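Note that this complex is displayed minus one protein chain, with the remaining chains in position.
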Amino acid sequence: MTARRRVPIARRQLAAEPAKLVVTLVAVAAAVALVLLLSGLRRGMGEQVTLYLDHQSPVLVGQEGARNFLSQTSVLPEALADEIERVPGVAEATPIGQQYAMLRLHRRPVLALLIGYDPGKPGGPWRLASGRAPTGRGELVLDRVLASEHGLEVGSTLEYRGAQLRIVGLSRGTSGFMTPLAFAPRTTVNDLSRQPGTANFFLVRPEPGIGAETLAARIDRTLPGVTALTRDELAANDRRQFIDPFSAPLFAMVAIAFAVAILVIGLAVYSSTAERSREYATLKALGLRRIALFQLVGVQAAALALGGTAVGIVLAAAAARGVSSLAPKYLIAISVGSVVAIATSALAMALVASFVPARLLARLDPASAFRR
Amino acid sequence: MTSLVHIHDLARTFGEGESRVEAVRGIDLDLASGEIVLVMGPSGSGKTTFLSMLGGLLRVSAGEIWINGTNIAALGERELPPFRARTFGFIFQDFNLIAALSAQENVEVALNIAGHSGRAARDRAVELLEGLGVANRLHFPIEQLSGGEKQRVAIARAIANRPALILADEPTANLDSHHGAETMRLLRELAKEEGTTVVIVSHDERLREVADRVLWLEDGRFKTLQALVRDPVCGMLIDPDRAPASVEKDAKTFSFCSLGCRDQFLAEYPSRVY
Partner (left out) sequence: MSVPLARRQLLFRKGRALAGIAGIAAALLLVLALNAIFAGINDRLTAYIDRSGADVIVAQQGVDTMHMTQSALAEQTATAVAVIPGVAQARPILYVPAMIERGEKRGIVYLIGDDSGGAPLPIAAGRRPGLGEIMLERTLAERLAAPIGSRVRAFGQSFRVSGEVEGLASILNSVAFVRRQELERVLGSAGVVSYVLVRAQPTIHSPDLAARIEASVPGVTASTREVFARSERRVVGDMTTDIVRAMILVGFVIGVAVAGLVAYSATLSQLRDYAVLRALGLRARRALTLAVAQIGATVAAGFVLALVLVWTLAALLPRLSPTLVLAIRAGDVATALIVAGAVTLVAAALPVLRVARVDPASVFRR
């Protein structure tokens, strides 16, 4: 038995004013896209922040009390490497330096994350776009995207903390909105910090067969004055440290965007209802039940909400892709979870937006169909 | 003819205290199936109020309205809409068609509301519109129809659910004389051939020609005016109160336009049956 068709009043009414429909959908889509892009940007920042760590060994050792790779100070004597290597299960311990580097490019401060490593040992750039890795004092490998943004190339020099650093290579896959990477020999970095013979962290490669957590715990127990952590734990802490501060402002913007979407849908449905009050009175006179009337309004609101949300999701995905090709330092990582959340809340949007128009309809007097 | 509508002591007041208005006071009325009743009266006399109450669109202040054995004045808010859909057909002065729907869909939607959908509803809508001569406008948006075409769509909508009662508010007010006459003819057909009771509220004197009864509503009360009757010999419409001649035969009263027709009638009666 085929479905028995009833005249699709709501659909007809929406389609009767195409310009209005389009404008409403665009506004809702813009609000939805905004929410997805902002939350995607925050998530992307979190992923970029752990970019360096993601390519390093599974265990790291830092100064006692260290919980993050970034955002805090960890200083240890470089000779500690030997002691770490003596812990059973450790295959290799490599000292590295890390610091936020506020570079001055074209008289403006530009932030980068500078890694000091020993040439030939782990901890350096994992992929080069051009040039070579640094070997001698004062040589620098800079993120390719950062370099091109500021007109730098292999052979350029830049001044940092009073020293002239020469770019010998550009790295690939090291871009970041707040933390693009740069690499230099550890001795160079130590000189600039006036801390010779030190390391900020040690990269620890476990011997085959031993798990990262086990080894970290063992190093912690064995060596005083240090904290050993798994790379994953450090990365998770860094990510949280970076994106948590943005939760409150993000929440505020999301709330405003939602308010916008609800208002726009409510405005569209309300004005349609108010302008057609004579028609709705007639339908009531013809015997259309209250529930059916509310449904009419609800269906229109839901169509606008879901339609706008769908367009917004597509818009956000396209914008994210556009941004990553035009401005690769931004990573907008829209999660499936956020898409699902927004799609679900579209229905809530519709519900809230229908409230006032539904009340208008409820109070509509069917006898007003007779009035001139 | 059986009494379809029985109205007893119907009243409606608006406002309180100093601004209290009795729009309808203690009306008693019986309407038969197939009867056409025209309600006339000065503006603001309560005609629309009466029509609204009769159609279950306005709550009564007092009294009963029995239609087909149901007192609609006692029906609850939930029961009224389906009752209206089944029982009444409404014709509005401004047509009140749904702008976003086509002509066919405007008729179909009335069927949907009464519980019919799918092919059956669509076919009936098409059938009605074809019968009214707007077959070539089925899928046109309402804006593109002329006044006369809109009225026919409105009538099709009104009769789609085969209502027992049609309530028409100034059905000819927005039409030219050609379409006005058309509408009158249609209403008369409905009453006489389908047995539909038609209640018309209007200022249009021409409607007296089709009405079986004319009621004058003034100060909230009815006064019956005589409906026009036909001269049985020449067929002319006459106001029986002012007929030049009239004859009573077999308990029926015949009115004539002139003495000549009366004489002819007397000469031929009872061999010709009128």
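For clarity, chains are labelled A and B in written order, and residue numbers in each chain start from 1.
The working rule: a residue touches a chain if its C-beta (ideal position, glycine included) is under 8 Å from a C-beta of that chain, and two chains touch if they have at least 3 such contacts.
Everything numeric here is computed off the predicted structure, so don't read it as measured data.
K.L.:
Taking the complete complex into account, which shown chains does the hidden chain touch?
P.N.:
A
K.L.:
Have a look at A:327, A:340 or A:362 and name the one touching the chain we're not showing.
P.N.:
If we include the chain that is not displayed, A:327 is the one touching it.
K.L.:
I'm checking contacts with the chain that's been left out. Which of A:99, A:222, A:324 or A:368 qualifies?
P.N.:
A:99
K.L.:
Using the definition of touch stated at the top, determine which of A:252, A:318 or A:362 touches the missing chain.
P.N.:
A:252
K.L.:
So which of A:210, A:263 or A:347 would be touching the chain we can't see?
P.N.:
Once the missing chain is taken into account, the touching residue is A:263.
K.L.:
Taking the full complex into account, what residues of chain A touch the chain not shown?
P.N.:
Touch set of chain A with respect to the missing chain: 19-20, 23-24, 26-27, 30-31, 33-34, 37, 41, 63-68, 71-73, 75, 77, 99-102, 104, 108-111, 159-162, 177-178, 192-195, 198, 225, 227, 241, 245-246, 248-249, 252-253, 256-257, 259-260, 263-264, 266-268, 270-271, 274-275, 327, 330, 356, 360.
Keep in mind that, in the parts below, only the chains that are shown with their structure count from here on.
K.L.:
Enumerate the contact residues on chain A facing chain B in the complex.
P.N.:
Per the stated touch rule, the residues are 2-7, 9, 12-13, 15-16, 276, 278-279, 281-290, 292, 365-367, 369-372.
K.L.:
Would you mind writing out the residues of chain B in touch with chain A in their complex?
P.N.:
Chain B reaches chain A through residues 48, 51-52, 55, 57-58, 77-78, 81-86, 90, 92-94, 96, 98-101, 105, 108-110, 112-114, 117-119, 121-122, 157, 169.
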